[in-house]
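The complex appears here minus one protein chain, its other protein chains still in place.
Right, chain A next:
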Amino acid sequence: MSTARFILKRLMLIVPVLFGVSVAVFGLLHIAPGGPAAVLLGPLQNEQIIQEVRSQLGLDKPFYVQYWLWASSAIVGDLGTSWTVQQGTPVVDLIKSRLLLTFELALLAQLLAVLIGIPAGIIGAVRQNKPADHLSRIGALSGISIPNFWLGIVLIMVFGVTFNFDWGTGGWISPFEDPVANLQHLILPVIALGTARAAIIQRMTRSEMLETMNQDYIRTARAMGISEREVILKDATKNALIPVVTVIGIGIGGLLNGAVLTETVFNLPGLGKLFITAIARRDFEVIRALVLFITCVFVFANLSVDVLYAYLNPKIREDGGN
């Protein structure tokens, strides 16, 4: 099977996944207590007005009718307008305006995690049980153990409060406005979000490297006079990284979840913060759209992992991932 067909097949799988996820979200919101009507009306409310608003929003219709109305317009790209977060604004616009920040944050955090995690893992494996390895392992253990929101708060306290840097308390400046300030303001959120990922990648790389270094083909390379450096960086690393790539790919989806807390701590107007607000204010339209969006990101991240996997592992390339 060709790579193109493989990708196409995987893309088609997205349809049942999105259907399942949307039904689940719809159902959960349907049975969740407290509705958008109560939020919209604030303190001035009685049963009659609430019912009126509910019927305006279509919430009095049966579940399957609501789902059909929503899904039929969602399929053509109309995800509705926000009810309570920013009343009247199309949900698509809300997401669009916050997309850049969250993606920048997630990708930079992932980049940081890869740049630290993979070399630290390789060094740990090559210097197994020596000081460098111990240091790398202690670092990873701490990284995994520290929650990212707590690390965020500590970073704000140190850089924002104690040293009083103006970028030390979070906030967001668009890269089109001032790219340097943009990156500066993202330093701490990226560290807060990337640390745990770096730790996971370090652990995975280290254990995979240790296993790979004991393989027969490593001995073959050494017996042919290949230098230790090349054996480690070429022969071992490409093999060891195959499973690490999976962890990295799945992590991209996971980073969006992590961004919820990080964006809240650093007061960044991204998708995570939008999500939290939408949940607090029962803005069903925004919640549904965001869940679908995050699902799509997950599916695409996994797809790119599979494609990358095929590049790294000729065996998979051969049978198209079957």
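Some notes on this structure:
Quick note on the criterion: a contact is a pair of C-beta atoms (placed from the backbone, for glycine too) under 8 Å apart; a residue touches a chain by one contact, two chains touch by 3 or more; residues count from 1.
Heads up, the rule we're going with is that contacts and distances are computed from a predicted model.
Missing chain, UniProt protein name, picked from "NADH-quinone oxidoreductase subunit L", "Phosphoenolpyruvate-protein phosphotransferase", "Peptide/nickel transport system ATP-binding protein" or "Phosphocarrier, HPr family protein": "Peptide/nickel transport system ATP-binding protein".
From the options A:102, A:239 or A:295, the residue with contact to the chain not on display is A:239.
If you put the hidden chain back, the residue from A:5, A:30 or A:222 that touches it is A:222. For chain A, the residues in touch with the chain missing from this view are 215-217, 219-227, 235, 238-239, 242, 312-315, 318.
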